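A single protein chain has been omitted; all remaining protein chains appear in their positions.
We just call them A and B in the order they show up, numbering each chain from 1.
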Amino acid sequence: MSQGVMVRRNVHIDLRVNGETQEASFAPYKTLLEVLREDLGLTGTKHGCELGECGACAVLVDGEPQLSCLVLAVECEGRSIETVEGMAKGAELHPLQAAFADLGAAQCGYCTPGILMTAKALLEREPSPTRDRIREAISGNLCRCTGYQQIYEAVEEAARRMKESA
Amino acid sequence: MKVIGKPRRRVDGWAKVTGRTRFADDIVLPRMLHMKLLRSPLPHAEIEAIDVSRAEKLAGVQLVLTGKDFPVTFGIMPVSQDEYPLASDRVRFVGDPVAAVIARDEQTCTEALDLIEVKYRPLKTIATPEEALATTEPRIHEYGPHGNIHRLQAHEFGDVEEALGSSDYVFEDVFFYEGNTHLAIEQQAAVAALEDAGGLVLYSSTQNPHYLHRELARVLQMPASRIRVVATPNGGGFGGRCDPANHEMVVAKAALALGRPVKICLSREEVFYVHRGRHPVLMKFRTGVTKDGRLTGIHLQTLLDGGAYGSHGAASTFYTGVLTPTTYELPRFKFEACRTFTNKPPCGPKRGHGTPQPRFGQEVQLDKIAEKLGLDPAEMRLRIAVKPNSLTANWLRIGSAGLAECIRQVVERSGWKEKFRKLPEGRGVGLACSAYMCGAGLPIYWNKMPHSGVQLLADRSGQVTALCGATEIGQGSDDVLAAMVAEVLGIGAEDVRVLTGDTGLTPVDLGSYSSRVTVMMGNAAIQAAEALKARIAEAASEQFQVAPNRLEFANGRVFLAADASKGMAFREAIELAEAKFGTLGSVGSYRPPDPPGRYKGAGAGPSPAYSYTACVVEVEVDRATGWIAVPKIWIAHDIGRVINPVLARGQVVGSVYMGLAEALMEEQVFRRLPPKLSNALVHKFPSLLEYKSPTSLDMPEVETVFVEDPDPNCPFGAKEVGQGPLLPVPPALANAIYDAVGVRIDELPITPDKVLRALEKKAKGEEPRVGPEHFPAVPYPEPVVVPPPWEGGDGNAVKGAGPKVKVPA
Partner (left out) sequence: MMRLPWFEFRAPSSVAEAARILAAEGPDAMPIAGGTDLLPNMKRRHQTPRTLVSLRRIESLKKVSNGAGLTLGAGLTLTEVIHEPKAQPYGALRQAAAQVATVHLRNMGTLGGNLCLDTRCTYYNQNYEWRKAIDFCLKKDGGICWVATASKRCVAMSSTDCAPALIAIGAKAKLVSATDERELALESLYNNDGIEYLKRRPDEILTEIRLPPAAGWRSTYWKLRRRGAFDFPVLGVAAAARFAKDGTVEEARIALGAVASRPFLVPKAAEALVGKKLTDDVIAEAATLAASRAKPMDNADLDLYWRKQVAADFVGYALRELRGDDMRGTRLRIARQIL
């Protein structure tokens, strides 16, 4: 390993997370996942492998679902980061959150934040996705509890509720 | 009923969708340190020396622990406490922990692990049960019958050879079910800290805080009363957090030694080593039948690959057979089982614990029997389905049994009669059934105390708090607890605050395993709620000058049954009760009925009730490549009564998912390198990428039906739903493949290469089958002989019995 005489110094940047800009100082090897959870206290974003093999750590980067375990935090300056903590408006749940809770889309709840963020990006792009589009959109998020069916139903229900209230 | 049976948002739903559910790795405490374990790179070796001096000197390292810090062993079963928190003189599989580093951060821990020097002396490795049977020395453990056999057992309920001899046909088949693992997405984590003047608190993603509590007291040699275990919500359980684990012991010891909080979160690779997943099981079924498809007797032999430690193995071994007689009328049954030690991560309980394997064999064999006898497999099963309120050959008491209705439901909804043997070549349907227990009749350690306790608190604010040791692992046990209490008290589930899985605050519940929580916690909850209700009713009835039993509790009110306009808010009724009786509280507890079987070994299998499931799988098989596609699955589950349909359906579809995954792709397999060049015996792919679990694109539509026939032993009649529906899926898939292309794949997983190989055999006129070819000679002991109920027995053994089991008063 090439740690030898390397100077070990933190980087110091501004991060825009859920619309708020925060200063953060962290070791450059830290991924966005680590900085969110360990430096910003946003533990809603989960991790299941840290290798890009499960989707549990998905967050939105400039509106796109990405895996925070493979995004260098140091590369996030100036980009908009959204996590599950930013979904609800005050005490009011996002329609996706409400539908997930109502329709059994969250069992153990561990893959839930990653799927919620992924589904949010989908509905922002396609307000009325078909079942097949939903299946494709969340196919990068492994869930071991639900068999996915109630997740599709919740996304469909959220889409319906969002259209009604629009 | 106002709550039970109504679709509702689960009580912990809000926390789960907002990211506020606090899983173990989300816990951060002031001054917290981090820990990592050094694990053995060798599958079997003696430890000659460990030098930790360089690691200790690394900046940021606070403590290094090794085996010498842990003289006491542990293990979930009292008969096999064979694990050390850190190995002291012997490692038994790649991944066995040998040292721990506690440092300021994980990065420093990782660097320090590289500085620990361990000198090993390699030993001969044992990779398979066949090798274990053939290898007397070295022994992986010094206990067990002999050599590398961990458990041997044999039971015979009636003369099976005689039954087979007088049958119209005897079918003999060998099946293999590959091992697999739970693969919860959350990697286990634990945080240990001191509280209350030196007492220990351990937050851990465990399914069984109570058993962990006991084992911690044993290993740390501390009074259990000074230890508190808090089960954090599990990010998936499936049986993977039932065993107390090394890292939980070590992190606790580290916190005690340093006086600071210490956290460990396992890497995904480590999760594969800690797993305790499904045992690989080789099975041989010899089954006698009459011409019209009635079973005359089954002789079942199983051989389990246990891995390197006992784990739940003693129980797993029983479960590869004891539930075989619970689905169909079976006059005689002989069951022989053997669990071997191998140098691989130990296996234990995974969803269905030991039973999916023999169900696979039994249900595929039934399909072969139906084919041979020219019967419709659904019709045949309907004819022999076990009857409610009966005893099985091995003395299990069946209560409600909705199997026949489950079969009728899936036959009807799947269009079975129009499809079976009628779909075009390459497409087919298959049917299979199962039964599963609703909680083990006996606890893991012998005692006469309750299996579950619930305590309720209520006060003038109107709030009701329910406390129970049960653990929320995603299955919805917190919601079940709230629903039971709410239904009795006539309030909403959301009006009940639940506090669960905390050995420092909640009454004992044995844990989230064996599908026991709804039944056992539920019964305890109803008892507690009824006691509280009686007090409230007594106080409130004085207001109306009526007998307490004239009052009704519903919609947050207490009112006269005869005149709903005369009543009061629930909160006001509590005020009256608090004024009359003082501080309000109640408790309830539950212990399952004593099992009718009295022979040695009768403790495995009994349950307060059994759930039933039937399943139809449709497949499309590409004849050129063997590629398998599953367009749809129909499943009917006899649940007794549905508590929350949203959650119940989630359990069924999730079980189907997991069953299909095991049937098609999941396998926990190992690689041995060429022995001339290397001693290595490693997990083939301990990663989420290469251990294949289905994505949303791989999961078919599932149509779920509930059959509700309330069971008198169960709370509001509700039976289990979390495990049973997994079991019929793999055999239904195998049977569907046979219907589609006429080949038998008698081993799991069923992959396209196996299908293609079988198709090639078929084209050559050979037996169109891929599966194990033989069952090895296993030195099973003389059986414990127990006459079945209809042959004049009283539940005791008549031969080979050992001491009779005391029947508790």
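Worth pointing out:
Please note the rule applied: contacts are C-beta pairs under 8 Å (C-beta built on N, C-alpha and C of every residue); 3 or more make two chains touch, one makes a residue touch a chain.
All figures in this text were calculated on a predicted structure; none of them were measured in a lab.
Screening B:267, B:390 or B:555 against the full complex identifies B:267 as the residue touching the chain left out.
The residue from B:51, B:292, B:563 or B:690 that touches the chain not shown here is B:690.
When the missing chain is restored to the complex, the residue among A:40, A:71 or A:84 that touches it is A:71. Panel shows chain A; residues 1-3, 6, 8, 11, 27-31, 33-34, 47, 49-53, 55, 58, 64-67, 70-72, 74-75, 118, 132, 135-137, 139-140 of it touch the chain omitted from the view.
Although one chain is hidden here, its contacts on chain B can still be listed: residues 39, 41-42, 94, 106-107, 110, 265, 267-269, 620, 622, 624-627, 629, 665, 673-674, 677-678, 680, 682-687, 689-690, 692, 694-698, 751-753, 756.
FYI, only the chains that are shown with their structure count from here on.
Separating the CA-averaged centres of chain A and chain B is a span of 31 Å.
Residues 9-10, 12-23, 25-26, 28, 107, 111, 182-187, 233-238, 267-268, 473-476, 646-647, 649-650, 653-654, 656-658, 687-689, 693, 695-697, 699, 701-702 of chain B are the ones that touch chain A when the two sit in their complex. Across the interface of their complex, chain B is touched by residues 3, 27, 29, 37, 41-51, 53-54, 56, 83-85, 87-88, 93, 96-98, 100-104, 106-113, 116, 134-136, 138-152 of chain A.
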